[in-house]
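Every protein chain except one is present and positioned as in the full complex.
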Amino acid sequence: MAQVVSHNDHPTTTTGLDHRKMLMWAFLGSDCLFFGSLIATYLLYRGKSITGPYPHEVFNIPYTSISAFVLLMSSLTMVLALAAIQRGDQRGLKVWLLATALLGTIFLGGQYFEFTFFVEHNGLNLTNNLFGTTFFILTGFHGLHVTVGVIILLSFFVMAWRGRVSQTQHLNIELAGLYWHFVDIVWIVIFTVVYLVEAPNIIG
Amino acid sequence: MAVASGRKYSVLRRPTVATGWWGWFVTVDHKRIGILYGITSVLFFLLGGIEAITLRLQLSNPENALVSPDVFSQLFTMHALTMIFLAIMPLSVAFFNIVIPLQIGARDVAFPRLNALSYWVYLFGGLLLNAGWLVGRAPGSGWFAYSPLTSTAFDVAGGMDFYVLGLLMLGTSSMAGAFNFIVTIINMRAPGMTLMRMPVFTWMTLVTSFLLVTAMPVITVALIELGFDRFVGTNFFNPTMGGDPVLWQHLFWVFGHPEVYILILPAMGIVSEVLPTFSKKPLFGYPFIVLSGVFIGFMGWTVWSHHMFTVGLGPVANATFAVTTVLIAVPTGVKIFNWLGTLWRGSIEFNTAMLFALGFVILFIIGGLSGVTHAAVPADAQQQDTYYIVAHLHYVLFGGSIFGLFAGIYYWFPKVTGRLMNEKLGKLNFWLLFIGMNLTFAPMHWVGLDGMPRRIYTYDSAMGWDFWNLFSTVGSWVILLGVLVFLHNIMRSLRKGEVAGNDPWDGRTLEWSIPSPPPEYNFAEIPTVSERDAFWSEKYVENEDGIPIPIKKRPSSGGKDTNDIHMPGLSYFPFVTALGMAICFFGVLIHISVIVIGLVVMLFGIYGWAFEPADPEPESGSH
Partner (left out) sequence: MGAQIHTNKEGHPTPQKYVIIAAILAVITMAEVAIVYFNLATAFLITILIIMTTVKFSMVAMFFMHLKFDNKLFSYLFFGGVVLTIGVILALIAIFKSAGS
């Protein structure tokens, strides 16, 4: 990052890389193990529920596909927000940040309706079988990550709105973006190993 | 780098006074945080010791009724949790904090406020874990908390709630600290300090930190699952709903075995500093020591099921994990031979730090060998859950980790306080611990192989275990005496210890090149490193026979104007954030409204933190 020059007595780093960016990447590598353990639990318990409702009875693949698509597109808007601030485009920054937060919120709304539908129509909840337990905890903790991401994005949006995100601080946006893309990546995996692999049971 | 302009960064004014007791709450200085870690972990060490002494008293004779079976379970569980999570790990972190920036020639860690947060979360987590005692119900399931002992059906009184919540906080603290040291070590080394010029302690800290950030998330998930089972009624470990208690065992040991190396690698790092210093020789086989450390860290991920040989995983799994477990003994052996090679033909100085390092090597060899015997599946079936395991793990964790950490205390105490510890008391301290530890734990090999199960509150006299149990109990009092001598030595040396000077040991690494105690900024001028053993090479050249010849002209580090040095500013927010987190976690046991209050406090802390620049505002006109 070339813009660290302003603080003259800041020693440059050993690798020339920014501390915070390295921290973020180490955190994301570590967070893989977090979601990995949740996914492992889900997979090891797949098909072990003693009572229903079972996955193929509740999943709505087209509905979730739209959610997955929304989150995927939020990664695009996120990276566009970063590209905007890197070239000093304040308006672009604000527009794309807001768009990303909005798409994230739509995803969360989708998850909210999916959860309530499962609970009210399918009678599936956290406690009534093993599938409910593992499904809600895995997707719920992903949802929690998305929520934190939306809060971060909105915080930056408010700062950008008040003109407090200068071009030299594009690293802040980049770090928020890395977190956001990671959350998207996790959903890419969950979408496949939780939802899509059940499809043959739904159709067949 | 947070906000471009504007004076008022947050509601709380930035603290400016670092002195007095309040200064400890707002400090971000790695040395002061290290001292906080050190004092707190020694206090918890004493608590865990009192628990151990009580356990030994109960077992001193058959059919004893000093404590009830229930209290006995809580005592051995809390003894293990306290020693592992509240004593050994944070005492290692105390050394990370104090030593790492000094060894790599840095002025602080990469994220000073995150460092303070780690400490406060550790403190609150430790208090939460122990809060069970206050309500008369501490965790009593053993430290690995196998299901179904942890379910609400079998833990009616709720001691496991403190286990789940306390360990979640402690894990958060460990991870925050580990991220910090990863970035610090990779990114804040002095010019010229390449990876293969790093001191071994720095290397082992790096490996430990990577183990922490990868292993802790696994136990975090296991604890979250257990917590949901307990607080919400989910089915993760509920067999009547298809849940599998064996999954807990897997998740626990996937974390648990790397944890073993988290406990021992820092001690190995310390020993690798102490042995060369007092043998007046460079570390023998430095690259082998480093690479075997890295290899141990990696292999630590491939052996976890050796804790589960008797579960019935089947011959394929058991055979695989037996092989990987035997394999992991190889890099450990490599280290031991290199340490011995370091001593070979050295001019050895037998002071207390060196004695503890040598004690480490001897006791760790014994503990390592008994460990390898568990790798054979049939032998393990005989040893599982007996006192033989207790003997093994105490040789590794007491004889290994604790002896290594004591070596570190005696070695770096003068750097932190400016005063040497008393050698006479130190040697008494060492011999009492060394003899006491062998008296206590060696007989456990015999009674264990004779079939005495661990974790029983009493035994029948007809079993023939009376004598050795009484023997162990007497040994535990010798250990206690050793610890008391240690405490006395610390107190005495703080006041009347001999003044140490910069370099009392003729040290090899950069921390000995600066005053003791170091100034706030550590290095007036950031050193440039051209060799391994960076400070040694400034002091000595080797002649043709490889004999070190002192260089006459000592490099002077004085003279530089230190007023210009920018140090990270003090901050309230780490403490506030940790406090909010603690309120949140305590709230789980009290009421949801308390959780909300905690969240608000935490958010306040985080936002205040985010908008507070890492560096204090430059005073007007200073540029």
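Annotations for the structure displayed:
We call the chains A and B, going by the order they appear; numbering starts again at 1 in every chain.
Please note the rule applied: a contact is a pair of C-beta atoms (placed from the backbone, for glycine too) under 8 Å apart; a residue touches a chain by one contact, two chains touch by 3 or more.
The shown structure was predicted, so the numbers you read here are calculated from the model rather than taken from an experiment.
When the missing chain is restored to the complex, the residue among A:Met22, A:Val58 or A:Ile85 that touches it is A:Met22.
From the set A:Val58, A:Leu80 or A:Ala160, the residue in touch with the chain omitted from the display is A:Leu80, counting the whole complex. The missing chain, though absent from the display, is touched by one residue of B:Leu46, B:Leu127 or B:Ala317; that residue is B:Ala317. One chain is missing from the display, and on chain A it is touched by residues 15, 17, 21-22, 25-26, 28-33, 35-37, 39-40, 43-44, 61-62, 65, 68-69, 72-73, 75-76, 78-80, 83, 86, 177-178, 181-182, 184-185, 188-189, 191-192, 196-197, 199-200, 203-204.
Contact residues of chain B toward the unshown chain are 186, 214, 218, 244, 246, 250, 254, 301, 305, 312-314, 316-317.
Simple rule for what comes next: only the chains that are shown with their structure count from here on.
Chain A and chain B have centres, each the mean of its CA atoms, that are 33 Å apart. Chain A meets chain B in the complex at residues 7, 9-11, 13-15, 17, 19, 22-23, 26-27, 29-31, 33-34, 36-38, 41, 44-45, 48-51, 126-127, 129-130, 133-134, 137, 141, 155, 159, 164, 166, 168-169, 171-172. Here chain B touches chain A in the complex through residues 1-4, 6, 107, 110-111, 175, 179-180, 182-183, 186-189, 193, 213-218, 220-222, 224-225, 228, 232-236, 240-244, 247, 251, 254, 526, 564-566, 607, 610, 615, going by the rule given at the top.
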